[in-house]
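I am attaching a structure below and will ask some questions about it afterwards.
Omission of a single protein chain aside, the complex is shown with its protein chains in their original locations.
We call the chains A, B and C, going by the order they appear; numbering starts again at 1 in every chain.
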Amino acid sequence: MNVLPTPVLLAVDWWALGAVLALSAGILLLLLLEFFPAQARSNRSAIVALLTLAAAGWSVFHVRDAKREIFGGMFVHDGFTVFFTLLFCAAGALAVLLSWDYVKRTRINQAEYYALLLSATAGMIIMAASNDLITIFLGLELMSLALYVLVGFQRHHLESNEAALKYFLLGAFASGFLLYGIALLYGATGTTGLGQMAAVMIDSPMLGNPLFLLGGLLLIIGFGFKVSAVPFHMWTPDAYEGAPTSITAFMSVGAKAAGFAALLRVLMRAMGDVQADWIPILSGLAILTMTVGNITALLQNNLKRMLAYSSIAHAGYVLIAVVAGGRDGAASALFYLAIYAVMNLGAFGVLTLLGREREERVLISDLAGLGFRHPALGIALTLFMISLGGIPPTAGFMAKVYVFSAALNAGLVPLVIIGVLNSVVAIFYYLRVTVALYMEEPQGEPVYVSWATPGVIALIASVVLTLWWGIQANGLLAAAQRSVLGLL
Amino acid sequence: MNLPLLWIIPALPIAAVALNLLVGDRLGRRGIAWLACGAVGLAFLAAVRAALTLAALPEGERQVVETAYTWMRVGDFSIQVAFLLDPLSTVMALVVTGVGFLIHVYSVGYMAHDPSYRRFFLYLNLFMFAMLTLVLADNLLLMFVGWEGVGLCSYLLIGFWYERPSAAEAGKKAFIVNRIGDFGVILGMLMLFTYGGSLQYERLFAMAPHVFALGGGLITGAMLLMFLGATGKSAQLPLYTWLPDAMEGPTPVSALIHAATMVTAGVYLVARCHVLFELAPVALQTVAVIGAATALFAATIGIAQNDIKRVLAYSTVSQLGYMFLACGVGAFGAAIFHLMTHAFFKALLFLGAGSVIHALSDEQDLRRMGGLASRLPWTHATMLTATLAISGIPPFAGFFSKDEILHGAFASGHHVIWLVGLIGAALTAFYMFRLYVLCFRGPSRVTPEAAHHLHESPPTMIVPLVVLAALSVVGGWVGLPLLAGGHPFERWLAPSVESAAGAHGEAAAHAMSAGGAWLLMALSVAVALAGIALAVRAYLQDPEIAGRLRERLRVVHAVVFHKYWVDEIYDALVVSPIYRLSRWLWRVWDVKVVDGTVNGVGFTFEGVSAVLRLFQTGFVGTYALIFTIGVAVLLYHFLRG
Amino acid sequence: MIPLSWALILSAVVFVIGVIGVLIRRNAIVIFMSIELMLNAANLVFVAFSQHLRSIDGQVFVFFVMTVAAAEVAVGLAIIVNLFRLRETVMVDEVNLLKG
Partner (left out) sequence: MTEALFIGFAAMLVASSLLVILHRNPVASALFLVLAFCSLAGIYLLFHAEFIGMVQIIVYAGAIMVLFLFVIMYLNLQRDEEGGVHIALRRGLGWVAGTVVLAEGVFMLARRWAPGPLTPEVPGEAAGNTQQLGMLLFSRYLFPFEVTSLVLLVAIIGVVVIAKGRSTAGSGTRPAPGEDG
């Protein structure tokens, strides 16, 4: 057919696609290795997963300065992609390290666990790298399906199964909205490619076109669900609480970052000139998200659940950055997400160490006196809490400073005030953890800490990064700013 | 000119923290003590060296900025980790490291038997680091890092003996109240940054007069917010209630954090930002009024307290009020002067009180003390010095600084505030001598088992007391107005705290006749003496002694009865009403209103939290319903828009 | 030629029926079926626009959606079957250990 494009296979830059390829290969390798059944406490799968993530990260890092559009612009390799790919690979690697011993204790040490973790990572990367709504949708579904299963991985566990059910039903529900939004956007612009969409909008402005507005709105709702923005957040606490802790750590970081990556790319690439329409909506969501997240977290007794609400609140702060827009707004969102990833993985990481075989000790009261019995663990958890609360000199403080200053430069004074107020309230529940660690006596049997080298390595990495970015954040900041250049 | 190596001053204590963390368990108690004290001692020497370097510079150039590195750069906005050495920060650094070093040494003896010895010095050194960052910072953001840091350490140290529920509770309260204040600081900083364009002191102060209209709403709002932060940190009305409770912490902590250094951070902040405050006369007026009100108010409450440390805590609140009063009337130099002398004598009072408590096996109730003067001679002598100093008796340090403040208030035309300050001074003398008399004079009311263990403290505790006592005597002499060329301390500070308006006020002050100044001085000494006399009368010749004397010498000395009758009148007319007012204020206002409000805020949030949790039913249908309602609301927004 | 607005209205109605189904039903399988209705409503929009815009991309999208839907159904039904094994129920309001 003369009108059809010629095959483009040869033009593919394999390096640029390296991360996805490496992850796919890793998934297949993991499954194939199952032909030789492993011991219950085998490290094989974890090692393979770790190597795969390292290979994926390395392959992207190898060509970090290159800029490619492959598959007719469906998959973009630019600074933004590189930043998020490295973020997801790092988060995945930390999650593997945290899972290492945890999955053995909870009896879910299976190759499938790691295969799904790698699939979710691949989905996230595709979401961040896509320049087309179709691939964004597919990446999102790839990630979500893997996460649904991972959340319910402890299938004999009532909570785990319940969490998976809720996450799945609501996730599919939200996918429906997202899909409908994409359909309307396709109708309004005649394309699903973000670049083409932007080009179409230059010719025929979409201001006031209800198809476009409705489509964009539903798209925001769909991504809002993934980043758990209020009022689309209701699944978050239940899913986070029921999921295996290592998975909670991973999804609270990865899925959120992926949702924001897609949201940022869509808003900035395709909807740049109608951004004024979204500002009131995104501002409202940001305010609600921060406030509801923080206030509901105040009364939680389960640390996992409290951190779930905290992660909702953090999505609100990132939304402020998204509203601020522009180079600084987008860069501060990236900056925040990277720092959030480290500190949140660290906080959940501490939880993965608690408890004996098949025992889950995640109540705040379980932490009582832990700070004295295990000073290093206590200090680490305190550091993460302080950082999540945004107290200097930790990375969390720098993240908030940058987001708020970007928002101020964009003239969003009320939003910043509410953000500051929220971070003041938030300190209370973060400090409750510290109080439990150092100022309470354990009731009943004190919690047992299952030390495991991989988990400790992950924690040390998180601690170092949380401190380092709090003291010297320029490197990360410059990287974030470079990464968003392609979006503008 | 980057000779002074400023970063080394905060770096020393944090290095000690790191070492303590890493190898503390192998050092042993002596090693830990040497490490902690050594670091702070060296920091003091570094501060002295920096001060000498600065003093060697010509007067106009006494401002050295040393950039350690760039913390964060966002476009044209960058945050430097930079330290500023100017007369003001020099004074603060010297006070913090000097008094801090003495208190560290004291703690070696005081905490000798505590099982958490290492943890204590860890926190204490961490505090020193944060406090030095606060005072040496070159920009508001780095200052805020220190600000949060000292708050955190204060919280940790108040709750140091976390086994006591009251300690944990007090820590929590301090934290809540300080968060309210911090909120003000953050918002104030944001406003200054948004409109002033920088958080770096020099640039901000240079920009401010051009971007902010004098007395404009913007700058007034920003400065009131900053002052809100100061009231939280420095325990001023209405955010002061955490400080008396903070006495749950170990006594050296009370001396270091809750008397000498951290609580003065608010005063430092106001003095540091005096250029901005002068652009907002309303805010400055508020500072003066709040300061004066707190000075009087806390003094009245101090009268009724029986816990030795709580008396001192209210006294601290009151003295901090004086410092704010001074700031508010534009006498920033006097405020910093009082800050310094107060650091000496209040640290001494706390350490002395600690020595008493230590000697009496952890007895803190004044009603079970008395007659300790002969048993604890060193403690007694130093405490008396400090008490005289705080009461404002010449030639002790407190006299000069307090007189300076009152003089400033009167000279700048704030006569009501001056009067309030004067009354406060009388009350201060009264309750401080009440404390002194109840503790050291009169008959012993010490419980037998405490009396059994009664001993003077070890030298590591006594030496700091003596040094501080010496400072409480001579510390004020740097502010002798009679020296040639005028007030050396204020001349030293002038480049930091003086401005157009300040110079104007100064001129007005000098315009006042020398005779008037002498009269004011005499007046303040007179009220102090009156307060002392009243206290000695009401508490030394107290009903019990009088009663016993009356029993024994009923026939012979009818005069005693007569005297007793006079005391009754005193009691009925003067002491008792004040006492009752004091108790009422403490019970109703302090406990009910202020604490109630703090708790109320907490309850409100918790209530909202509980309501929000109700929506989290666990039922997917509800979740989807809320999702859909969200969709409907967002759609409605577009329909309208 | 069918007017585009007809198809849009029809898809909107079907979509909302799906939404209502999710809201009012307690049976997880029926909720899931309602979600399928929503996805199909979106597919209808794609096909209608594909025809109207004379671009076949919309149909490609429908193809992908179907693939994803099939995968989703497999996973979802597995979760529901597992739920039934554990608790002998598929009523979502009887599944609320996690709340608050």
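In this section, a residue touches a chain if its C-beta (ideal position, glycine included) is under 8 Å from a C-beta of that chain, and two chains touch if they have at least 3 such contacts.
Predicted model only: the values in this text are computed from it and were never measured.
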The chain left out here touches which displayed chains? A, B, C
Looking at the whole complex, which of A:S204, A:N301 or A:Q443 touches the chain that is not displayed? A:S204
Since one chain isn't shown, list which residues of chain C touch it in the complete complex. 1-2, 4-10, 12-14, 16-21, 23-27, 29-30, 32-34, 36-37, 40, 43-44, 47-57, 59-60, 62-64, 66-75, 77-82, 84, 86, 90-91
Interface with the undisplayed chain - residues on chain A: 1, 3-9, 24, 27, 31, 40-41, 70-72, 74-75, 107-110, 112-113, 115-116, 119, 122-123, 126, 132, 134-135, 138-139, 141-142, 145-146, 148-149, 152-159, 164, 186-191, 200, 203-204, 208-211, 213-214, 357-360
On chain B, where is the contact patch with the chain that was removed from view? 621-622, 625, 628-629, 631-632, 635-636, 638-639
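FYI, only the chains that are shown with their structure count from here on.
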Could you draw the chains as nodes, link the ones that touch, and say if you get a line, ring, star, complete or other? complete
When A-C is set beside B-C, which has more C-beta pairs in contact? A-C
Report the chain whose CA-based centre is farthest from the CA-based centre of chain B. C
Inter-chain centre distance, chain A versus chain B - centres from mean C-alpha coordinates, in Å: 44
Quick check: what residues of chain C touch more than one other chain, meaning two or more? 19, 22, 28, 31, 92, 95-100
Check each residue of chain A and list the ones that touch at least two other chains. 165-166, 169, 173, 177, 237-238
Provide the residue numbers of chain C that touch chain A in the complex, in ascending order. 15, 18-19, 22, 28, 31-32, 35, 38-39, 41-43, 45-46, 48-49, 52-53, 55, 57-58, 60-61, 64-65, 68, 71-72, 75-76, 79-80, 82-83, 86-87, 92, 95-100
Chain B contact footprint on chain A (complex, rising order): 165-166, 169-170, 173-174, 177, 210, 213-214, 217-218, 221, 225, 230-232, 234-235, 237-238, 277, 280-281, 284, 292, 295-299, 328, 379, 386, 391-393, 397-398, 401-402, 404-406, 408, 413, 416-417, 420-421, 424-425, 427-428, 431, 435, 438-441, 471-474, 477
Which of the residues in chain A end up touching chain C in this complex? 134, 137-138, 141, 145, 148-149, 152, 155-156, 158-159, 161-166, 168-169, 172-173, 175-177, 179-180, 182-184, 186-187, 190-192, 237-238, 241-242, 300, 305
